[in-house]
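Supplied in structure tokens, the structure appears directly below.
Of the protein chains in this complex, one is absent; all others appear in place.
The first chain written gets the first letter, and so on, giving A, B, C and D; residue counts start at 1 in each chain.
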Amino acid sequence: MSEASPRKLVEVRDLRMYFDIHKGILRRKVGEVKAVDGLSFDIHEGETLGLVGESGCGKSTTGRAILRLYDPTDGSVVIDGVDVAALDAGALRKARPQMQMIFQDPQASLNPRMTVADIISEPLREHTDMDAKARLARVRELMDAVGLNRRYADRYPHEFSGGQRQRIGIARALALNPKFIVCDEPIAALDVSIQAQVVNLLEDLQRKLGLTYLFISHDLSMVRHLATRVAVMYLGKIVELAPRDALYARPRHPYTQALLSAVPVPDPQVEATRRHIILEGDVPSPANPPKGCNFCTRCPKVMDICREVVPEFREHTKGHVTACHLVDQEQDASPLRDNDKIEVQHGEQL
Amino acid sequence: MRDGPAPLLDVADLKTVFHTRSGDVHAVNSVSFSVAPGELVGVVGESGSGKSVTMMSLMNLLPGAAEVVSGEVLFEGRDVRRMKRRELLTLRGREVGFVFQDPMTSLNPVFTVGRQITERLRKHMGMGKGAARGRAAELLKLVGIPDAERRLGDYPHQFSGGMRQRVMIAIALACDPKLLIADEPTTALDVTIQAQILELIKDLRRKLDMGIVWITHDLGVVAGIADRVMVMYGGQIVEQAPVGELFARPQHPYTRALLQTLPSVEGTRTERLTTIEGQPPQLDAHPSSCAFAERCPNAFGRCMTENPVRLDVGHQHDVACWWDPATGEPRNV
Amino acid sequence: MTAEAAVEAVEDRPRTLARDVWSQFTAHRGAMAGLFVFTFIVLMVTVGPYIHTIDPTYLDFRARNAPVSWTHPMGTDNLGRDVLAQVMQGGRVSLLVGVTAMGIAIVLGTLIGVMAGYFRRLDGPLMRLTDLFLALPILPLLLVIILLFRDTLRTMFGPEAGIFLLVVFIIGITSWMQTARIVRGDVLALKEREFVLAAKSIGTPAYRIILRHILPNVLSPIMVSATLGIATAIITESALSFLGLGFPSDFPTWGRLLFDGKDFLDLTPARVFWPGLVLSLTVLSVNYIGDGLRDALDPHIRGR
Amino acid sequence: MFAYTIRRLLFAIPTLLAISFIIFAILDLAPSDPTGNLPLTIPPEVREQIRASMGLDEPFAIRYLLWLNQFFINEPLNLIEGWTGWQFGDGDRLRVTSWATRSPVVDLIIERLPQTLWVVGMSQVIAVIIAVPIGVISAYRQYSWFDQIGTFVSMVGFSIPTFFTGLVFIVVFSVNLGWFPSIYDTNHRVTDWDSFVFQIQQMIMPTMVLALATAAQLSRYMRASMLDNLSADYVRTARAKGLGERVVVWIHVLRNSMIPVVTVIALNIPTIFGGAIITEQIFRVNGIGQLLIIGIQGADIPLVQTLTFIFAILIVLFNLIADILYGILDPRIRYE
Partner (left out) sequence: ERASDGQLNIIYWQAPSILNPYLSGGTKELEAASLVIEPLARYDEVGNMVPWLVDEIPTVENGGVSEDLTQITWTISEGITWSDGTPLTAEDAVFSWQYCTDPAGGCAQLSNYTDVESVEAVDDRTIRITFSVPKPFPYGPFVGAQSPIIQKAQFENCLGERAPTCTDENFAPIGTGPFVVTDFKANDVATFEANANYRDPAKPAFATVNFKGGGDAASAARSVLETGEFDYAWNLQVEPEILRQMAAAGQGELVSAFGTSVERIMVNFTDPDPALGEERATLAHPHPFLTDPAVTRALSLAIDREILVEAGYGDAGRPTCNVLPAPEIYASTNNDWCLEYNPEEANRLLDEAGWEMGSDGVRTKDGERLSVLFQTSTNSVRQGTQAFLKQMWEQIGVETELRNIDASVFFGGDQSSPDTFQKFFADLEMYTNNFDGTDPERYMANWACNEIPSPENQWLGSNMPRFCTPEYDALVEQMGETAALEDRAALAIQMNDMLMDAGAIIPLVHRGGVSAKAASLEGVLMNEWDSELWNIADWSRAE
């Protein structure tokens, strides 16, 4: 997989996004919500990077910070050679067409008082000097592309079903021919029967237009279906990042393992025999993360060191990165054997 | 098909209508089913198929605009719809537990969790203040909330979503109900928390021998915990079978399509997901045709003119469809 | 969701938001009655004087305190002025005051509310300003302002226009705060909605986000404030008249008529009854219209 | 919560200072004059002398600072002395003095507070007593005839100015029926049953006029708030627990619905003082509202300044109370 070494379209380095907490009489800053706490990863051109994790672990914040919808506290985000984290307002605006976003809630992400045509043509109005006719033509084109009936161009969002609304959102994101799209849980709010339509559409578009996705989701089965590589987040940090099959077949971080085992499988026979790893307790607050490894409060395999030292992010096998003391120890005990094999397998599969 | 123990709950021909400004919505159309003691029945179906409304119709918990227009609900042989107010209150309070869809809003934000649990105990178990508190703490412990004694004094917003859902379960279990109706209790939760709760329910069910109705649209969850599954579509139960049977031999085209759309974390990965095209049915009139006919790949003339009745296909399995997947031809009934 | 999809399935003709709102509005019985009454009153005060042509300021001494009759359908006052003519004349002023003052209040309130809600930096100062205005006791200040500027305005715009501007300005400037608060609250929530984020991700500049995305969506609370605003402005004007401020006494407004007529309750009840009735009816109908608008503009209700 | 309260209090100080300055400045610019109401037979020189004796010849800034000192330091000290009997300094402080009565403004206000508080307070209580059930039942039976009539009546109540209702009340109940006195006796003391009955009689009309106007508004809020809450999920939970309708509505829903309404009530109270001005005038309740009117009419600037400022303090205070009440009633805010 690494041989082909496709171009890195997005490089995220040590991205941090802290939200201040103000309290007390003078509203002084008393702490920070470390929503995203030092992420580094790359996204290659044409691939789909899945980002999974529990609610509140910072997935959306990551997506937004990458697109500079939030001003990151620290770190750099280089998209197509431009560090968007450092751009000024004017330059940022020029860079916007490159990168777009699809949102979680198709209802909330569409202005209820604008027609479909208005919504889809808004980016065109902002960034091109097309006239009304040209815009309408483009809108029609886009509607065809996402499988919306052209006749619906002057209807309002509330007149559509969830899946159709999400298509509107996708059409809007595609309007300026972006290279990179952040999909922030684009299917979470949809019914199962509609999810598949949207996922298929996203796949088709990627194939046709050569898009690059950051696909945020907590639905591990969809991510497995869609992503090339998968990053698992826990409390503001990536705990594991690996090519898809490697991750699903051989999760290394205890959290990833627990997560995968917790996903119910729609097959009673499998379910009857499957071993679930049940985690105790709840996710700690990102305002007050535990000392050491973030996962140490719930980890079934917790060790003393975990409560003290923050595990490092280490690439044990090519492309499979983990931040876990346990993995480190195993690795040290049996250096690189099994993993080589796995890697080879993956290389073949991809 | 009802050869087990005498049913705990028996519902026949239930119809519920919403009277709205833009006309009536027939949310539940002739639903019949039963639940045996100690049985866990899973209910699946897409959003808007009438799962919640059906369950709320049972104990008359519908919002003002809704009306149960016909049907019979028997709880241990007693007719719920003809009950006196008082009797109905006792039934709701003592014998049936409800867990609702949204844990974030289902608890009253201005009362402590303790009060919301003890309220029920005191009214329906005749407990004193102290006894009720003790039992409440016990319940919280049971559903796995640490430091239960202290947390009784906390308000709902001080709990996370998963914990709130567990509180809801604690409330539902407070009076050792014979029947627990859980309406998508885990949909809003993360998988790891969902796993915790599923584990808890399996556990409790063994301990308390309750009948449980578990609504979800996650077939994975159903596969994991249910004994029997009902599939709802367009306000009707279109298929009903023991869990293994259903997954092994789905009969209704909707069920089949549903099973095919799902990707999975295990097993082989499909290249392309199957989809169900078309729109969910409109419920503005009582159905005169099969609700799924418009989206059904196998639909034929009869589907458009006659609403299918539920047919027993053996193995305690029944389905409402004119078409037989085994033969690939219409059934001849 | 299903309901909306259903709608789509049935109707293929494209519908506009305005038509939607209107059809919802027409379904509201109270609002329609309100609209009808309000239209009637507006017609009465605008077209009425061309039908009932007695000069409202004409003093007919022989006909003073006249009872209701064909020539004086609402009787006359103690100086022999025709009450109907005065009610119509007064209605013009009262309605104009209501609408204009409301206009000022709404524009100011929306502007400040949007600014405070959208720009975090302005939020603090603008909200403090709002608090300050809320904490100002209006009545004495009204008095003083009227006393201070009456003469200047009178010489600039003439006696009636001057005092009109003043009254309207004062009512407007002292009643924008509620709107500002509501709008700010809504904008704060809207700002976090994903469609605003979507617009940002497109690169839409702030002012266009406000114009295109924020404003249309705070329209419904604004409309409701507006209808309430008309009602309160009319009542405030009448209270000003009660305290001897406001318009000159030979310049009828409904409040003024009520105030002047109140002592004649026993003698010529028609003199109080009719202005009181139209005043109340106007406020009432405007309130009902507001109610209907709220329902009609509320997507939650409309969606169902 | 505590920090929040303190913070709000701290914020109130600059606001109040700004207001005090605005009020002082505007009133100072006012062209009205304390001698304006004296008979014309009093010659101008005498008027000049009277003005001088009122300290009107000092420059603006001095008068403002003097007033600040008197209002914020001297008067509070006096009040404390009066209540506790302690003595600060020689007790001979310059006080804010009314021009018309030549007596300390604060004493005048304190003298009048009882009747205002009684009438305004009672009207609020009655308004709540009327509005809450109407609002609750209207919402519970939305679109029923009760709701429709309730809506109509409250809108009518909302749209008739109080000066008009007051007058109609007097004509009907005092003049024609002779049930209640049209003039409030501020000297009346309740000593026995009969005097208590009289007190009730004389309070009924002003209180009702105010209460009706307030209730009209409150019941609308109450209804809206109840409607919001009646469709909330926790109501269904409560019903599912087997609780009776009465408990569900009057305990679970009402408690939640009261949260916004209580703050509306609190925010309303200062405006009621304003609205009471007209009512006080009509029924001669002669409370602080009437004092203000007299002050304005008589151009008694120190009185008006102090009163308006006290109104401002009340508004700020009740805003604060509203916010704190909100916090107390709503645990989500309490544990901020």
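The rule is simple: a contact is a pair of C-beta atoms (placed from the backbone, for glycine too) under 8 Å apart; a residue touches a chain by one contact, two chains touch by 3 or more.
All figures in this text were calculated on a predicted structure; none of them were measured in a lab.
The chain we do not see here touches C, D in the full complex. The residue touching the chain not shown here, chosen from D:R7, D:R47, D:R255 or D:R332, is D:R47.
Where subunit D meets the chain that is not shown, the touching residues are 29, 31-54, 97-98, 100-104, 107-108, 111-112, 170, 174-175, 178, 181-183, 185-187, 281-284, 286, 290-291, 294, 296-299. The chain not displayed touches subunit C at residues 57-59, 61, 64-65, 78-79, 147, 150-151, 154-155, 159, 244-245, 248-250, 260, 263-264, 266-267.
The rule is short, and it goes like this: only the chains that are shown with their structure count from here on.
Of all chain pairs in this entry, the one linked by the most C-beta contacts is A-B. The mean-CA centres of subunit B and subunit D are about 54 angstrom from one another, to the nearest whole unit. Residues of subunit A found to touch two or more other chains are 161.
Contacts with at least two other chains are made by residues 1, 5, 8 of subunit C. Remark: subunit D residues 142, 231-234, 236-244, 252, 255-256, 259, 329-332, 335 touch subunit B in the complex.
Remark: subunit B residues 56, 59, 61, 63-64, 85, 89-94, 96-98, 100-102, 105-111, 116, 119-120, 123-124, 155, 157-158, 168, 171-172 touch subunit D in the complex. Contact residues on subunit C toward subunit D in their complex (touch as defined above): 30, 128, 131-132, 134-141, 143-145, 147-148, 231, 235, 238-239, 242-243, 255, 258-259, 262, 265-266, 272, 276, 279-280, 282-284, 287-288.
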